[in-house]
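Omission of a single protein chain aside, the complex is shown with its protein chains in their original locations.
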């Protein structure tokens, strides 16, 4: 921002050192009122200390917002995305990407509540998160002012940051004085690690990188068998017990963690134009993905499934790039949701040392017809003679091509 | 075929009971000369007995064709398909589908050599293979006559088949008298099992179904680490040893088998309109798929990768449905091959109890730029300030939408 | 149908010679009760004679169904299709294709009402219409028996047909004794002509082929200017006068006809595998298509528009092939309809000798921002400096590629 006249800013505040420095920097640089927003998205940290620290840094109590968004996160963001079987670049379950629009939305909600004219976040200038936050802000409040301190300030070294903190009496935990060996983001869906010691893509990640899952080697020698129940595309229960979205994902995370499931070490393409390497842990999501595909396998029509598959990469790209609150995401969601009406039933899985193995699927809406598929006598359900006409008309254009001298389908 | 005047037919002949019955049935029904063609696609069976049996059934020696197609299979069919990362319905590596066009092509080649006017195969009338064979035949020789005995004859029960065999002095192995508990297809890429005891999708497959891989539970407790070397999109070596395509896949199969890798239990959608359940084992292919994605992750441009991903489902559908020799497959292949020029380098993997874990990738063509991605000072390689303009223009259409009253990207 | 036990059949009956012969043939061949269904889809023929002729041929009054489906046709079939801007193979407005599912649906409705177990249609065995009718039947009543006389009977020459008619006292209009020089299908959306004298694609169609439009050469020398009003993606008025869907299309047809608009002479690809040549007249539809694109141009978000455009060919293919009542069509419809909420406004057009020229568009939901686009001072609405960052990050992957030796974006 080159010229700005900010009166009140809502900061996405974790309570950690970096966002505390940002908080203070906003106060000193913009001379504006700062409102902090801290969300529980299942990242596994207590939120009390964030409140205490905000108070300590001079934020008025009425300007401190702490909200538990775990159910909303899973119900309105994670589950819709899983209805599409979204995988970015064929592999990544989008754990960080999907949390950003919810945070942005809540910041804007609070900005409207408190009459703030600006928002700020702590994402760096090289990553995707700045894009995801800011696209969300602009889509929801087009006149909002956006402050991205990491792109603006001159605290570009750890030393400068610590010096600023000391100068402004910001408490610094002992283990935060030095540089972290890598950077972490976490929520109920996943944990991601990147940067520093992970930057060389030829080096395997150090074991300490993994925080949400045990090593497959350390998982039990005996498989764990579970069932997951689905209704209209969403998981609603485990082993017959009905669970809220966040409770269900929490349960799956525990199961995945214990069985060494959901690790991914990936080089991916960022929206801002470079490649980066990330280590992701999505224990529950990995199980959920397998189960959802399995329940779809018996309840989705072939062309419905193929249409979804063909648009999945686009959907994943939209989410990855931060365009959750966009017409194109809503359009694809409408398409996917239309297909999920019949995606109801149960899947049985075996979890074992990193493997998620589907061992059964059933549904009251099953399109799998034993009568049609059987090797036994099908009592006329399927007339094999029909196959001849089917093949001949499917081949006709190729035969005409070959007659016109294009053997082998060569054009 | 309602009316036919067949003079000479080339039969895809395995030497087993079923195709031996077909052989005899063709002789008696069509009164025509029968030419047998038996291919080694790496299915793991000796071909000598097929020759002996054909002779026994009265086929003239010059009418018996036995060919080792393993290298051609991997080089010209499997590898091009892997350049596309093809997965049917998100999971199936197309092991059966990819072998059919090669068999069809070789049958047609032989038909041209011996002046045959017809071809015949032993696929049933409910499956995909009949389509794949016949589409291949018609695309390569548009005037060929196609005989599909399973759709034509009245040997619709095991009893009738056995009776026909006995009546025509076809030797019957003891274990072939009864019904097989499921049906198997195999080649160098995979083994598939389906039918009979596998028809209930809620029941987990019996362990005897798996023939190419050991149980993950039975695999070694210690991971195996390997490297795979790629050149222009194709694997060319393992652990630094250069290998021919078929030798390489054979080696990967052994590695996969030993580590319990490559099992898949799937309900899929057949081209002929029904769902079916298959149990697939693709040990080497599963490793190759992971390795290819990994080498692409550092050598492919983002949009090149996303374009390929968006067309992969269509490509996989084309291969699954049997349209290998079609203009659309060649067009997509041309697109994919164009992208693979720079896909050269090495991937390191850890194989462990069913898991294929990428632990490193490197390439002389790497697009991964440590300088750009680093959390450290990048010496001006990337100007973080550029991100602001990037985000603002990307958000502009959403801001204009929101100003026009469409908050949240709602249309 | 090889074996059949038909009790009561609902025939799509036009009252013409061909379907009268079918009517009688059904009675004599299947010895079953025949129910006739005649629909007014705006084909421009009186329906009274169809009733009289059915009575004459011995159909009981309670078995004669005549229904005016014009409003349903435009509202529930034509308009949803136009929301997608559907053009088959880039050109064809799908006038025949879109009528077939409605006829099939009404036949099935009547079959349920009268307890019929079968349906019959008069489409030939080489065309698309048989597929469209029968896919519709099966999708709506999966156990229905389908009779397609043209594929079953031996009345394969005009002479045989006339002889059958004479033998069964079916009245034959004088001008129907000889072969028609081409075949025609018509409804409120279009008229199509094909076959016979139109079969040579190098020959221009004879002027007598065109029945719905005058020659552009014969149209007025003075343009006609109109406005079309849209609400949520559908046209609702012309020149400020609110009109029902069918009335609106009727009015546009008159305007198009008078100005020589909507002729198309096309070689297209049939679903059954061959190419065919058709001459289509879609006067009102051609105007509506242009107007709809124009109103979308100011009301649709860019990515919404591009997503629709990218899926349009698939949607058009689905409709052309006869899969209106399919999950994939419903999914794409849901996607498209989601985008149309804001497609409200007015378009002005000039109609002149075959040309449909958009001359203005306006909307209360317009996303066109004079302030942003202006060459004049925009008072800060758009910061040109943002463009630099936008370009630099968009170019980053290409620069990294070029640095890795891939100049010119060559891979």
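To keep things simple, chains are lettered A, B and C as they appear, and every chain counts its residues starting from 1.
Quick note on the criterion: a contact is a pair of C-beta atoms (placed from the backbone, for glycine too) under 8 Å apart; a residue touches a chain by one contact, two chains touch by 3 or more.
Just so it is clear, the structure is predicted and the values come from calculations on it, not from any experiment.
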Next item on the list: Specify the residue from the set B:163, B:208 or B:334 that touches the hidden chain.
Entry: B:334
Margin query: Considering the complete complex, identify which of C:29, C:43 or C:388 is in touch with the unshown chain.
Written below: C:388
Next item on the list: Could you tell me which of C:20, C:63, C:85 or C:365 touches the chain that is not displayed?
Entry: C:85
Next item on the list: Would you indicate which residue among B:124, B:269 or B:344 is in contact with the undisplayed chain?
Entry: B:269
Notebook entry, point to check: In terms of residues, what is the contact footprint of the unshown chain on chain A?
Noted result: 300-304, 338-342, 365-367, 369, 372, 382-383, 385-390, 392-394, 396-398, 400-401, 403-406, 410-411
Item checked: chain C residues that touch the omitted chain in the full complex -> 1, 85, 89-91, 105, 124-126, 130-131, 134-135, 138-143, 148, 150-151, 156-157, 183, 195-196, 199-204, 216-217, 221, 223, 263, 265-269, 272-277, 293-294, 297-298, 302, 305-306, 309-310, 312-314, 317, 323-327, 329-331, 348, 350, 352-355, 357-362, 366-370, 372-375, 377, 382, 384-385, 387-388, 390-392, 394-395, 398-403, 406-411
Checklist line | Touching residues on chain B - with respect to the absent chain | finding: 269, 272-274, 300-301, 303-304, 306-308, 314, 323, 326-328, 330-332, 334-339, 393-397, 400
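Just so it is clear, only the chains that are shown with their structure count from here on.
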Next item on the list: Let me have the rounded angstrom distance from the C-alpha centre of chain A over to the C-alpha centre of chain C, please.
Entry: 42
Next item on the list: Averaging only over C-alpha atoms, locate the centres of chain A and chain B and give their separation in whole Å.
Entry: 32
Item checked: Per-residue multi-chain contacts in chain A, two or more chains -> 269, 272-274, 306, 314, 323, 326-327, 330-331, 394-395, 400
